[in-house]
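Heads up, one of the protein chains got dropped from this complex, but the rest are sitting where they should.
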Amino acid sequence: MVIYSVYIVSKSGGLIFNYDHSVPKIETEKTYSFPLEHKLVYQNKQIVVAFGQRNGVMVGHVLLGVNGAPVNGRTIEDEKNPRDAFEVLENPENYPINLKFGRPKMSTNEKIFLASMFYPLFAIASQLSPQPRTSGIQSLEADTFRLYCFQTLTGVKFILIVEPSQTGADLLLHRIYELYADYALKNPFYSLEMPIRCDLFESNLQSLLEQSEKAGISSV
Amino acid sequence: MTVHNFYMFDRYGQLLFYAEWNRLRQSGITREEEAKLMYGMLFSIKSFVSRISPLDNTSGSREGFHCYRTSKYALHYMETPTGLKLVLNTDNVAVNVHELLKQIYSQVYVEYVVKNPLCNLSEPIKSDLFEAQLDAVVKQSHVFTSKPT
Partner (left out) sequence: MSRQGARLDAKKVNSELFTLTYGTLVSQLLKDYENVDEVNKQLERMGYNIGIRLIEDFLARTGSGRCYDFKDTAEKIQAGFRIFLGVSPTISNWGPGGDEFSLIFESNPLTEFVELPDHCLNLKYCNILAGVLRGACEMVQMEVTSWFVQDQLKGDNVTELRVKFIKRLEDAIPAGED
């Protein structure tokens, strides 16, 4: 099985811990001739492929580099000559051109935002329930992953992102809860609701995840 | 196994149709508000899913998101490339609900709404034929036939 990442969200909805276990890096570099076969748009301060998915470059990928120089926002960060990426790409004289595309990596800010976004979803799922006394979201299935969420009685949420074929991660979530109780809560220098920065917790979590990846999730 | 209720939204988030079978609890807000809340939640879940996903979505399916489960019920979701959204709430042991959603789309919506020139596609569905057909398809489904637990 593959475990992608672990998130811990505090009672008040803040992200207090995140660990990316095996998130693959997806990048493609290629030399293009004019006109460009991908349609690009500028959104959320990134240049994104909107259409024209081919040769490993997918819709949703971000333009990362032009002729070896990194792209930041819509600017090519060429040391001597920073230029607007769209102007460069629209001019046939700049071709052939080497472009690097890739799946955007999540920034810490984005992770904090996503954690706070999950919090109300969890609550609304319970509010919209057609049955009385329902919990919030316990698992969520998507094309590319499965999410498991375990909420403790004290309101802390443990969230696990695993590959889609994986079922039944409850046991593993409980083990992570135990590690949290041991290495975060019993650590006198850890204050509640604050981000967990404990090496012992992280290293134990890492070995737990490695062990369950090798031996299967039910063996933990 | 049991089916609780069904929502259908158009691409603009308008509630086109609602039906319920074994709904054991009301949300305590009007149907209109409930639909808005439901659509808003689905929209957020979709955005959440596409951002937290560790991989590219290569299947070509629009939604990325299929279902979630809580302690008591499961919400199953299907979205067509045209942006039509179908939601079916069942108990959380129901299986193959996606097949039922596809069936509702292709055998009920396409046949009795899209192919009926008098049905305006951008208005809530008022066709009795559609309603009766939906009811029949859901009640014939294996998801429904087993008694509520």
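Letters A and B name the chains as they come in the text, with residue numbers starting at 1 for each one.
Quick note on the criterion: contacts are C-beta pairs under 8 Å (C-beta built on N, C-alpha and C of every residue); 3 or more make two chains touch, one makes a residue touch a chain.
Small disclaimer: the values here were computed from a predicted structure and weren't measured.
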- Note on the structure: Missing-chain contact, candidates A:23, A:36 or A:185, resolves to A:36
- Return the single residue from B:31, B:102 or B:139 that touches the missing chain. B:102
- Query: Considering the whole complex, which of A:5, A:53, A:144 or A:212 touches the chain not shown?
  - Reply: A:53
- Task: Spell out, residue by residue, where the missing chain touches chain A.
- Result: 34-37, 39, 41, 50-54, 58-59
- Contact footprint on chain B, counting only the chain that is left out: 11-13, 36, 39-40, 43-44, 59-62, 80-84, 102, 105-106, 109-110, 114-115, 121, 128-129, 132-133, 136
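As a convention for this text, only the chains that are shown with their structure count from here on.
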- Item | Footprint of chain B on chain A - complex, ascending | 4-5, 23-24, 26, 58, 60-61, 103, 106, 110, 114, 117-118, 120-121, 124-145, 147, 161
- Within the complex, which stretch of chain B touches chain A? 4-5, 20, 22-25, 27, 34, 37-38, 40-41, 44-45, 47-59, 61, 63-73, 75, 89, 91
